[in-house]
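One protein chain is absent from this view; the other protein chains keep their places.
Presenting chain A:
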Amino acid sequence: MSEATKQAVRPLVDTAESRRPIGLLFVAIPVFLVIWLVIWPAINAISRTVWRKDKSGEMGFDLSSYAFFFSDSYSLDNLSITLWTTLVCAILLLMICLPIALYLRFSRGRLAAYVQALAIFPMFVPSIILAFAFIRVLGPNGMVDILFNAVDLPKIRTPYLTPWGPVIGLVWDNIPLTVLILLAGLGSVANQSIEAARDVGANAVQVFWHIILPRISNSILVALSFSVLGIFSSFTLPYLLGPASPEMLGPFMQRTLREVQDPVGAMTQAVIAFGFCIVFGLFYVRSVARSREK
């Protein structure tokens, strides 16, 4: 036995009874915060939308605000544009970020460092600045139009104030997080297994499909559920770049609460948004649990 192992009296994972309370204490703080700041307000909101005063002033079980939401075509349009935006953003993010992550995983040198810096850059740009930069560049008579005009090309149909405006902004905003998570996942792909596959004659597509993809499917799921959760409830970009109607749930909730002065309606929208986010969240929890089991 070597010197080092002799000294390591205490194992890394300590299951001794006496040490448990300290571990639980560390966990207690985040658990308490989550209960106080997330779970309690959520339960509160749900109960206040289903258990409230009716016209005669009696407290009672009342699902009318939900019935209104799901029978109101205006609200449903807003819900469907939110789902559409989230879906399109998720697909675009995967299409853009996976090649970047693959490139960064398998290249060395200065150029790769620049690409990585560029891919992480959006993380440091506040979305309100991004929105105004977007208007100046892609907006009507913006920089792109001016450049096109200089070489006698026709004007573009600007995405500003259309559903594509928030999509472009949100995708750009979410690139860093997605790339970082995918890159972390690609770290678990061993060079030896790729070399072994190449040795038996697999081409690039086969290597990707049979070797890389199975190993990073978990990371893809995590990356997507993270960005989808953010996009679903995003506010600034759809507010500044999107159309007046249909609007995404973020601006819709804020407007219902402040401008329409309808707190119950806003809470109902929030609970419905929460419901969708739970579904996305379950994917994340499941994939984390699955990778823990391994």
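We adopt the following convention: a contact is a pair of C-beta atoms (placed from the backbone, for glycine too) under 8 Å apart; a residue touches a chain by one contact, two chains touch by 3 or more; residues count from 1.
Keep this in mind: contacts and distances are computed from a predicted model.
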Name the absent chain by its UniProt protein name; which of "WD40-like Beta Propeller Repeat", "Xanthine dehydrogenase family protein subunit M", "Extracellular solute-binding protein" or "Cytochrome aa3 subunit 2" is it? "Extracellular solute-binding protein"
Residue of A:141, A:188 or A:217 touching the missing chain in the full complex: A:141
Note that chain A touches the absent chain at residues 74, 77, 135, 139-142, 158, 161-162, 239-240, 243-247, 255, 259-262
